[in-house]
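Presented below is the structure to which this report refers.
All protein chains but one are shown in place.
Presenting subunit A:
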Amino acid sequence: MNVPQPTAVTTSVNLRRLKRVGARPSFLDYLVSLWDYRHFIYYDAKARVRTGNEQDKLGSAWLILSPLLNGLMFYFVMGILLHSGGKIKNFVAYLIIGVFLFQFTTRSINASSRAISSNRNVIHAFKFPRATLVIATNVRELLSNVPVIVTMLILIIILPPNEQISMRWLLLIPIIGLQLIFNLGFGLIMARLAARFNDANHILSYGMRAWMYLSCMFFSIDRFAGMPVVKSIMEHNPLYQVLFMARETLIYNATPSWRSWTILALWAFSMLAIGAIFFWKAEESYGREL
């Protein structure tokens, strides 16, 4: 059986005024378009904060309840059963800072990695730079984290031994700012990976847990005093630095060293740069179903 073929007519067209549909813009144009979509980012983030816990009876209270219960559990297991915080001064506050601040990163990165797959219908419906979804996710986590941070500070103040409030506490703002930038960069990388391989989400949840244990959430880095190499590696973990700097500021009345600021800032900004480029490279593919 011969298969008929249509006649091909060579058609000469002038493509000078035409652009390839769906073509990814240059990186700088992409950044500019992200700025143009800032209202969308903010509106989306705000709307989702408000509706995020709507199905729970306790609603937004879960934002504060879940780190609180988490902290209680760690206090029971680590503080009372295992005595892991034996030598740490003001272990309760130490633990609270660890649990509450680490949760910010865990939630941000988990949500970022789902930002593409859970918004596929919005991606199909409208044409906008896809990185706005990841940025909106991080802004949403920041907004919903504000009451969490306030709760953390109140707990540190009221739980014995009480801490003195000082002007130094304002340093918490740049620390969390750098943490946000780091989360965003890491989230952009995860978003692209999870958009292509859904399995990345499963690996991520284990990875984040391992990372949590390695960030000195409930033990002191002094355990590794005898092993300078291990200690030095641990100190270059950006999230360890976040927790360490916050503890120095809030509990130990000390200003974090320049070394700490440098490590964290380098991590945050290089992560953001790498993440943005990595995400932008696959901009054309996010509409594709798995």
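Heads up, the rule we're going with is that contacts are C-beta pairs under 8 Å (C-beta built on N, C-alpha and C of every residue); 3 or more make two chains touch, one makes a residue touch a chain; residues count from 1.
Convention: contacts and distances are computed from a predicted model.
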Legend entry - Record-based protein name (UniProt) of the chain missing from this complex, from "Transcriptional regulator PadR-like family protein", "Gluconate 2-dehydrogenase subunit 3 family protein", "Polysaccharide/polyol phosphate ABC transporter ATP-binding protein" or "Ferredoxin": "Polysaccharide/polyol phosphate ABC transporter ATP-binding protein"
Legend entry - Of A:21, A:81 or A:167, the residue in touch with the unshown chain: A:21
Inset, instruction - State which residues belonging to subunit A touch the missing partner chain. - result: 3-22, 36-37, 39-40, 43-44, 47-48, 51, 54, 121-128, 284-285, 287-289
